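Please read the structure below before turning to the comments.
Every protein chain but one is kept in place in this view of the complex.
Up next, chain A:
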């Protein structure tokens, strides 16, 4: 019998949704910060792959998950520095550099993985679930939602910090101005380039963290192309969320729900639909979301435009 509509199914689904949304939450909130400063980084996919690989490699060598996560963030930021140098200092086209970053990430991680790790066949330990007292004792949902690992919980913290940074700090105010009217910031005596570097590094650091979650909090192995388009979906999430961090959190959850649904439906023997159809769900959802939201009315006015002092 189909047990799709039971409460247990629903609770499992939601728990899985949050877990599967985690890399998207990190990457899309990072991209919100970057885009708010006017830098469109389509190199998220490659950056996340780098984070996933370096996180895996560091954890493999040291056996430490925190060190792995730190390595993932650092790898993301290293890619961010390359991206920022070419787009902000050299003022190259952001789309072209982003595409190059994606190809570099894909090729470099595949090469390094095949060279050093593919023959070992070993995985790493992944972060263990932590029960939250009281909350995890709630019926149905408690068990499913509040038995996640710490990385999943930290998405809430990251969202709150992003809101404070963007809307409550002087840095965030200037950063938002940089994306809308960079000249005004220049005239106020602040360096547009410095703020854009900062935004890109925060953004790519979070993307690296999102990637590292895939190898350290989700599966215990690195696989070539493990991000499977999540970097691109994160870009769609930002548009759907209208460049708001809180929006990015919830839209990511929605996409996570589709990933989870896809997995759960594949496991239903009663449904006579090819599993590929379910696998396509999150990507289909991305296209639908972009069509529904469309427009650019909420986009920062100078998104994708290098700043020229003249």
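What we mean here is this: contacts are C-beta pairs under 8 Å (C-beta built on N, C-alpha and C of every residue); 3 or more make two chains touch, one makes a residue touch a chain; residues count from 1.
As a working rule, contacts and distances are computed from a predicted model.
**Q** Just go with whichever of "Sodium/solute symporter", "Spore germination protein", "ABC transporter ATP-binding protein" or "G3E family GTPase" UniProt uses as the name of the absent chain.
**A** "ABC transporter ATP-binding protein"
**Q** Tell me which of A:88, A:151 or A:185 is the one touching the absent chain.
**A** Within the whole complex, the residue contacting the unshown chain is A:185.
**Q** Would you indicate which residue among A:173, A:273 or A:290 is in contact with the undisplayed chain?
**A** Of the listed residues, the one touching the omitted chain is A:173.
**Q** In the full complex, which bits of chain A touch the chain not displayed? Write them out.
**A** Its contact residues with the unshown chain are 164, 168-171, 173-174, 176-177, 180-181, 183-190, 301, 309-310.
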